[in-house]
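Of the protein chains in this complex, all but one are displayed in their positions.
Chain naming follows the written order as A and B, and within any one chain the residues start at number 1.
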Amino acid sequence: MGDPTAQLARLPRATPEEIQQLRAAYGLDKPLLGQFADYVGDTVRLDLGISQRTRRPVWDEIGDALPWTLLLVGTGTLLATVVGTWLGIVAATRRGSRTDDSLLGFSLFTYSAPEYWIGLILILLFAVAIPVFPAGLQMTPGEQFESFWAQAVDVAQHLVLPSIALMLVLLGQYFVIMRSSMVDVLTEDFITVKRATGLPWAKVVRRHAVRNALLPLVTLSAIYFGFVMGGVITIETIFSWPGLGLLEFDAITSKDFPMLQGAFLVFSVSVIVLNLIADCLYFVLDPRVQSA
Amino acid sequence: MSLLEIEGLQVHHQGRPIVAGVDLAIEPGEALGLAGESGCGKTTTALAIMKLLPPALIPSGSITLNPPGAEEPVKIDRRTERGMQLVRWRHVSLVFQGAMNALDPVFRIDAQIAEAIRLHEPRVGRAELRARIADLLRTVGLSAVHGRSYPHQLSGGQRQRAMIALALACRPALVIADEPTTALDVIMQAQVLDLLARLRRELGLALILISHDLAVLAETCDRLAVMYAGRIVESGPAAAVFAAPQHPYTKRLLDSLPAIGGRRGVADPIPGAPPDPHDAPEGCTFRPRCPYAADVCLREPPLAEVLPGRRSACHFAPWENW
Partner (left out) sequence: MNRVLSSKRGRFALAVVTLFVFVAVFGALLAPQDPEASSTEVLEGPSGSHLLGTTEVGADVFSQLLVGARVSIVVGFSAAVISAVLGAAVGLTGGYFGGITDKLIDAFENWFLVIPQLPLMVVLARLLNPSLGVLIFVIGITSWAGTGRIVRSQVLTLKERAFVERARALGASDWHIIRRHILPNALPLIFANTVLIVAVAILAEASLSFLGLGDPTSISWGRMLEDGFSAGAPSAGAWWYMVPPGLCITVLVFAIGLLGYVFEQQLNPRLQEAVE
């Protein structure tokens, strides 16, 4: 196993005593079981250790980075949900047509593509070839902003490409799920009944079909939260977006184990929390579950 | 002027007829029973009246509705989808076969009834709306609690009744009930039929009652039309048809009804099966299964008046005894 202090000990001036001190500070001089017990205890107390790369507490680094990741993931997921759902409805109501087939092909294609490659293409197209958006970071470096809004606009500009990259990756899944959910719902009896009551088809789809089709989408999309976490790491790397993913990448290159463990913990907990939120959301939306 | 006039209705699927020429007329306040085995085209006829046929089924022929108080007759066959949206539910509604899934699971019952009313009468005030919904529920024997429930919280029979309440929401002149008692137990059946009869009396509705079960139709209907393989083979006043059927198919249908106090034994099914519309036999479509078939039956018998007020599509009608 890569003993982290061995790396630090490569600094030419570290004496054996200093190495021993470092090892003690990181708790690496205790037997393995002791180290594990320490780890569990620390984790529970939210003491995730000190980052070897920046010498700041891991928890602080995560605290700084998390809001940026939330912004990116939130925007990307929102876009993917809105666009994916809309396309799913379009495809389902035109099932079997050329539009349907092309949309299916398109979504399978974006699903097969590595998200960081999509990010690279976006950069090549919209930041280099046609310099519309910035190629990285979350804000223009070194700028002074007069107001909060000016800063927000700058961040928003930087947010465009990374969130589109994230959206394209998730789009495929949401589209396919929504499409098959809609196709199922449209075969239900109550849809014909609503049409029979004289409701225009567009309203039947919007008010009755979509509402019922969204239910499976909530539960099924929960499966992909883990996938989103992975995508975050690579997309933030490409765009130098200062979130949890970039922290993870830096931790990988510098073999910063406390950071790696801390980030992994946060990723895992996030997935669990998101799953719980999805369950609650489903409970709120489906009356059949409420009275069960 | 009849409430509904159907002339020469045909419905084709890939060139083959599912409904091969139906002529029907219903007077205001009348109850017409449409009888026949599964697949004979009863539901298709109902859907054609509502203009709700799936795109693969192509109708032809004329369907004219004369709703009370309308200035001019509604030619359903000529109406656009937009035009039909004004007619559906407001003048004619349909109680679908098997109401298990006929209501949207994410909306409450009263909300769904309100939706229908507001669609056709947008100016109805909230208080009046609530009163009308309460009244409708009461009429079908459901309480306000049922109204506030979701469809999955009601039993099968209750859902069927909710469906009926929904069908009456806009006070149509004509209600088509497609197999309203199938999948209900005998007690429920009786209740639903009583309900339909009472509604007819109280609201003056005309009713087309579709069923494969003649016993169900016997109680509620004034007139009866028997369908076989997409055609009407007999029609007339219900009591008369039951007492003295004028078509071998009707006779066999009646014979297959078990009678309480009658001879004990297994009911006599009609041998064979209805013809595949893609493969209709020459002449009378019932010929292959008819015990009385003769050479003349190779010529298709027209639906003609064989006795006063009685029509039959059989060369040998009128039948005096069987």
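The criterion applied here is as follows: a contact is a pair of C-beta atoms (placed from the backbone, for glycine too) under 8 Å apart; a residue touches a chain by one contact, two chains touch by 3 or more.
All figures in this text were calculated on a predicted structure; none of them were measured in a lab.
Visitor: Please provide the labels of all shown chains that the missing chain touches.
Guide: A
Visitor: Based on the whole complex, identify which of A:Leu72, A:Ile164 or A:Leu260 touches the chain you can't see.
Guide: Considering the complete complex, A:Leu260 is the one touching the chain left out.
Visitor: From the list A:Ile50, A:Leu199, A:Met229 or A:Ala278, pick the residue that touches the absent chain.
Guide: Residue touching the absent chain, from the options given: A:Met229.
Visitor: In the full complex, which of A:Trp68, A:Tyr116 or A:Phe133 touches the chain missing from this view?
Guide: A:Tyr116
Visitor: Considering the whole complex, not just the chains shown, which residues of subunit A touch the missing one?
Guide: 1-2, 108-109, 111-114, 116-118, 120-121, 123-124, 127-129, 135, 225-227, 229-231, 233-234, 237-238, 248-249, 252-253, 255, 257, 260-261, 263-264, 267-268, 271-272, 275
Keep this in mind: only the chains that are shown with their structure count from here on.
Visitor: Would you pull the subunit B residues touching subunit A in the complex into a rising list?
Guide: Against subunit A, subunit B makes touches at 50, 52, 81-82, 84-90, 93-94, 96, 98, 100-106, 115-116, 119-120, 150, 152-153, 163, 166.
Visitor: Touching subunit B in the complex: which residues of subunit A?
Guide: 188-190, 192-201, 208, 211-212, 215, 285-288, 291
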